[in-house]
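For this depiction, one protein chain was excluded, whereas all remaining protein chains were kept in their positions.
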Amino acid sequence: MLKELSDHAKKLREELLEFMHEYVYPSEKVVEEYLENAEDRWTIPPIIEELKKKAKSKGLWNLFYPDNYYGKGLTNYEYAFLCEIMGRSLIAPEIFNCNAPDTGNMEVLIKYGTEEQKRKWLDPLLNGEIRSIFSMTEPEVASSDATNIQTSIVRDGDEYVINGKKWWSTGALDPRAKIAIVMGKTDPTAEKHKQHSMILVPLDTPGVEVKRPLKVFGYDHAPQGHAEIHYNNVRVPVSNLLLGEGRGFEIAQGRLGPGRIHHCMRAIGAAERALELLIKRAENREAFGSKLVEKDTVRQMIAECRIEIDQARLLTLNAAHKIDEEGSKAARKEIAMIKVVAPRVSINVINRAIEVHGGGGVSQDFPLAEHLANARTLRIVDGPDQVHLRDIAKLEIREQL
Amino acid sequence: MLKELSDHAKKLREELLEFMHEYVYPSEKVVEEYLENAEDRWTIPPIIEELKKKAKSKGLWNLFYPDNYYGKGLTNYEYAFLCEIMGRSLIAPEIFNCNAPDTGNMEVLIKYGTEEQKRKWLDPLLNGEIRSIFSMTEPEVASSDATNIQTSIVRDGDEYVINGKKWWSTGALDPRAKIAIVMGKTDPTAEKHKQHSMILVPLDTPGVEVKRPLKVFGYDHAPQGHAEIHYNNVRVPVSNLLLGEGRGFEIAQGRLGPGRIHHCMRAIGAAERALELLIKRAENREAFGSKLVEKDTVRQMIAECRIEIDQARLLTLNAAHKIDEEGSKAARKEIAMIKVVAPRVSINVINRAIEVHGGGGVSQDFPLAEHLANARTLRIVDGPDQVHLRDIAKLEIREQL
Amino acid sequence: MLKELSDHAKKLREELLEFMHEYVYPSEKVVEEYLENAEDRWTIPPIIEELKKKAKSKGLWNLFYPDNYYGKGLTNYEYAFLCEIMGRSLIAPEIFNCNAPDTGNMEVLIKYGTEEQKRKWLDPLLNGEIRSIFSMTEPEVASSDATNIQTSIVRDGDEYVINGKKWWSTGALDPRAKIAIVMGKTDPTAEKHKQHSMILVPLDTPGVEVKRPLKVFGYDHAPQGHAEIHYNNVRVPVSNLLLGEGRGFEIAQGRLGPGRIHHCMRAIGAAERALELLIKRAENREAFGSKLVEKDTVRQMIAECRIEIDQARLLTLNAAHKIDEEGSKAARKEIAMIKVVAPRVSINVINRAIEVHGGGGVSQDFPLAEHLANARTLRIVDGPDQVHLRDIAKLEIREQL
Partner (left out) sequence: MLKELSDHAKKLREELLEFMHEYVYPSEKVVEEYLENAEDRWTIPPIIEELKKKAKSKGLWNLFYPDNYYGKGLTNYEYAFLCEIMGRSLIAPEIFNCNAPDTGNMEVLIKYGTEEQKRKWLDPLLNGEIRSIFSMTEPEVASSDATNIQTSIVRDGDEYVINGKKWWSTGALDPRAKIAIVMGKTDPTAEKHKQHSMILVPLDTPGVEVKRPLKVFGYDHAPQGHAEIHYNNVRVPVSNLLLGEGRGFEIAQGRLGPGRIHHCMRAIGAAERALELLIKRAENREAFGSKLVEKDTVRQMIAECRIEIDQARLLTLNAAHKIDEEGSKAARKEIAMIKVVAPRVSINVINRAIEVHGGGGVSQDFPLAEHLANARTLRIVDGPDQVHLRDIAKLEIREQL
């Protein structure tokens, strides 16, 4: 039933699978140990840069962007298959220059950046030389309703002056991070969805203060990290504004579609890996007279995992394909649906895998606990389930009534 | 992403949709009232036979069979779309001669019947002149493990003598029912899956005793009904045996694939209709100061319905397509998965619709309660979830280890 | 931890258990067969009246009322234990004159009835000579918000004139039903909760039209039934008004507390019986090489049943005790909580029992399907879960903020 992949996509997929097995999985523990022993956790494990070079040289690079100029000519649908594979390992996406928020930021720059902006920020991002951050969510308001965002962007002559507190600015602690896309209000008197704008802020601009790293269930996610950042009277040239005043939501919307496909397919990849680990563990452990894998209750878990994963994958591929065919706006309901489903499924599957691993499952010995923490977090990234469920219902009701 | 329907299938789908709106939905209450007032509930409401004629004349007939000779040349995948539509109304499937167990029985006769058998039983079934039953499940054993089936089929000269008790023989109370396919043991000493055979038993054979109608949550499902039937020294010619001694499971397996697609797509159709009713009701009722449709909790329900239905449909279509491409055996895991998912989803969605309908939801005023009873029953038809989950796990483990 | 029962309550409980085993369970099939074969299903099976006499003679009568004059001196907490036992059999409550809505109606008459009203209606009700109905819910509005109720009660001289349509008037088809308590609006201009009143309407009053029986799933619940009743210019003396104009909600609230304890404890009793049946069936059936009761998946079901039942019972007993100690109003949160929990648990447990019974589970051969239909219906009686969850939250928030 599934639309077949092009030969090009199939070949990339094969190469990616091979690369994962040959280089990525074996490097997971190397990265972990490097960071465990690093004096400063906010440094880049050399192996990451090596693998990036290797991936780039093999053409496994910037696969996410659906064209042939910036990307590798994969549709969102095709990339989804590859993105799932990357999602199996927490260190993988960056190695292929396909990690959030850089992918979304590159997309924004490709679509809305001036030539100058592209030269300065997009090119090094596409080359994996620098990293970028996306400063949207704020600690002092419920950002699930993005109209709550309070950061101010006030024009003053040839500059905009930015003031505000942001958090969950992922990647901000990475020493390679150079540029932020910041969302803030340029016109508090405009209508609700025209008040906000997005602007480029180089991280070395005076007044940019990386306040502190945030943890996710005890994980600091070094060396990228998630930061609380304060913007204190930060001044940037007016040319740094993206697309135009009051068009922040327009950019945010366009950015969301493919980004959610990525998040969801990675969550599914994590689930698929968890199921693999579950089955392997169940094959290798005995309790009460038989292997775990022979127990009906464990088999029931395995079956439920397969059922949930397959459904989530079909739904996500379907959404990706709709984006390809009709655009993100037309696919809003489908995108909202996967945003609810994929993290949920990933959580369920990983939880079952943990259950079978016992104590090992919550420890650093398996990637399960960290994947679970991420999947749980994904449930609230871009707004909690409740927000997406509201949107789905609104669109459904509109269609039916 | 979905494989597109052929023009032929699209056209049939359009015609079916139109037929449903013009004839089927308006006849639901007519049928109910006819039966409510009938002296004998085991008689056929005339409108059913009229609608059958009309459907046949429009070519909306025997759509289920995936060829051009017996059916209308639709693949299982294509028919699935139409089957879902029929599932929206409890009276619909028969009108298009697409109702269980006749479809499965016709399939068996097409595949394994002799010319003589086809002439005698298949042709009138294809014409909708007679109805048939399938006598498999037994009251005295756990038939979810079909090797438990005890009915004996013993050769005695040119005849087989059948003895046993069956129940859930759907359609047995229908005055038009003429023929049964009975599963029983021909060789209790053979290996487990070679002991059973299937045999044709005309219902007017001496010794066939329709013991009593079974109810499903209070519904008698007249005029078809589900019967307990006793076969007491029933003698039929040896030529009535299907395929050969010991090949009962072979037939049963072949019969299962498409049949489950049908069951599941109908369950999804029922869910889709329930969601429609839910939204309509929610639009038309107020409580605590606003329409139900404006309440976040109701919207959450609507969104969850859409999420569940869309996933179940994709999974079922995927299974149907795999049957088309690789056969029922290769699609076993996919088929087992939908058998678990579709009734579950249907139950969840209908339950939510009932919740919004209040008392009306459990009454005869809406088709919800009866659809729910059917969906709940579908969870145990062909074995409870636990059996299918075991199969899914077995196949998954086999693939992974 | 549980407060111990008084010796008096313990003795009644022992006698009740004995009565159930000796008389009630063996009569279930007798009642069913009587009705199955009755020309008119709206007649009382003689065995019911016999058992009522016997129960009454043994003092197992009107146990529900928490005093020594009308009842047997049991607290709500104590009666809860007995009520659970009655809930195990669908025919039991009436046998002990403890069935809804008669219990609630008697309670209303005891609390708010005049001497004349008591003599005329309460005494025969307490004696089990007549039956009563409660006409609250209406087909044309969302009655979960009872302020929606539209039936008008208009004073005209010495009479009130009642006009309106009611449904789910349980017991209205019972030939012994003589009196209704009807809720309607006496003053549409008063503040929201002062508009409604309750009034006594003898069922033989001109204009009372029992329109039709409603079914619950496929069950008609003969010989009591649930009716749609139209009140067409029904005239009753002003003395039939209960408590006073505008005090309908006051009566409704007072009626609710103990009534919900009864509903919930019966639902728990039904669950407990379902678990018993599950275990027995699992002990007596084999599949795939072992008894069902030996399978880990079935054991998991059994354990989940026990966990859910025990929690629901404790919660309900706790609510009953709070009513005894502090009154229904103080126990509102506890009462709302059990209204959500008990039907849910009952549904879950019975569903698992059905799963283990296979086809038998949904049929008339076991009380499971009918108990499930009732438990599902109980979820919407007095408003769907959503309404109670709102109330719980409101009270919780009020306590915390």
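As written, the chains take the letters A, B and C, and residue 1 is the first residue of each chain.
Everything below uses one rule, namely that contacts are C-beta pairs under 8 Å (C-beta built on N, C-alpha and C of every residue); 3 or more make two chains touch, one makes a residue touch a chain.
Keep in mind that what you see is a predicted model, and the values were worked out from it rather than measured.
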Of C:L17, C:A190, C:V238 or C:L314, the residue in touch with the unshown chain: C:L314
Contacting the left-out chain in the complete assembly, out of A:N62, A:T75, A:Q117 or A:T137: A:T137
Which residue of A:G157, A:P206 or A:G359 touches the chain not shown here: A:G359
Residue among C:L12, C:V108, C:V201 or C:V293 touching the omitted chain: C:V293
Where the unshown chain meets subunit C, residue by residue: 1-3, 77, 276, 279-280, 283, 293, 296, 298-300, 302-304, 306-307, 310-312, 314-315, 317-318, 320-322, 333, 337, 340-341, 386, 388-394, 396-397, 400-401
Residues in subunit B touching the chain absent from view: 295-297, 300
Subunit A, residues in touch with the chain not shown (by the definition above): 137, 139, 141-145, 148, 167-168, 214-220, 285-288, 292, 295, 297-298, 351, 354-356, 358-365, 369-370, 372-373, 376-377, 379-381, 384-387, 389-390
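The criterion applied here is as follows: only the chains that are shown with their structure count from here on.
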Numbering shared by both copies at the subunit B-subunit A contact, with half separating same from different: same
Inter-centroid spacing, subunit C versus subunit A (mean Cα positions, whole Å): 53
Intercentroid distance (Cα basis), subunit C paired with subunit B, Å: 36
Subunit A and subunit B, separation of their C-alpha mean positions in angstrom: 44
For subunit B, residues contacting two or more additional chains: 298, 386, 389-390
